[in-house]
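First the structure, which I've put down as structure tokens, then a few questions once you've had a look.
Complex shown without one protein chain; remaining protein chains in place.
Let's turn to chain A:
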Amino acid sequence: MKSALRKLGPAASTVLSLGALLVLWEILARLAQIDGFPPATEALVQVPLILGERESLASIGASLWRMFLGGALALCFAVPVGLAMGRNKRIAQALNPVLTAAYPIPKAALMPIIMLWFGVGDLSKVLVIFLGVSLPLIYHSFHGAHAVDEKLLWSAMAMGMKPVARLFKVVLPSALPDVLLGCRVGLAMALIVMISSEMIARQSGAGDLLFNALDMALYGDVYAMIVILAAIGFVLDWVFERVRRRLVHWAESRQDAMVPGGGV
């Protein structure tokens, strides 16, 4: 079985394993006969219907836009902070306790408080996505900058490279594999926080669609939304992994990213 899978290649094995999941879902749902657990076929027929509606498409688009905005802000903020922590002991000592304390807090749990301050609109949601993405990104950038080989810096110093140039030309590229690992964790985090923020502040977005369907007991729609979200996650991860490989193809092979995803 294993060697047969290997022969088929990664794309085929992805199709096979997802196909098996759908078949299992179909069989279990037909056996269970529960309202809240429709068979795969009933859910899947709803997917094109949802995607055919302008309103739901706009909702999903709004979600993705907020996710992109929160992620981009996090990238601009978290990478410099993480790199600075990695290169400066004092900054690390000051910020590391905060980071460690904030990491396990589910960022969506902060949503009610943020809503009190900034309302139920886009700002609160973007902010909570920003927080969710920032923490893993800071952590991995910190780790990457901390692990920069001192001899690389020394080699650059001997060539006469100044401190600021070393930060951009030695520290950043050295830490890039870790920074990108943080980005991949952050991407998964962004999706999770995006949906949960919309569960709490029900105004628009993919999470709102999902929970509206749940309120109206449209279970086929609920599962169809879950399938759509999974597909979005899958595609984003696949694209990101392509970009990542292109950027750090030079790196020695190391442990694959912790986040499960396509294209392994």
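As a working rule, a contact is a pair of C-beta atoms (placed from the backbone, for glycine too) under 8 Å apart; a residue touches a chain by one contact, two chains touch by 3 or more; residues count from 1.
The criterion applied here is as follows: contacts and distances are computed from a predicted model.
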item: Listed names "ABC transporter", "Helix-turn-helix domain-containing protein", "NitT/TauT family transport system ATP-binding protein" or "Small basic protein", matching UniProt entry of the absent chain; value: "NitT/TauT family transport system ATP-binding protein"
item: Option touching the unshown chain, where A:E53, A:D149 or A:D215 are the choices; value: A:D149
item: Hidden partner chain, touching residue among A:L127, A:V170 or A:A190; value: A:V170
item: Touching residue (missing chain; options A:A58, A:I105 or A:M157); value: A:M157
item: Touch residues of chain A, complete complex, unshown partner; value: 149, 151-152, 154-161, 170, 173, 176, 248-252
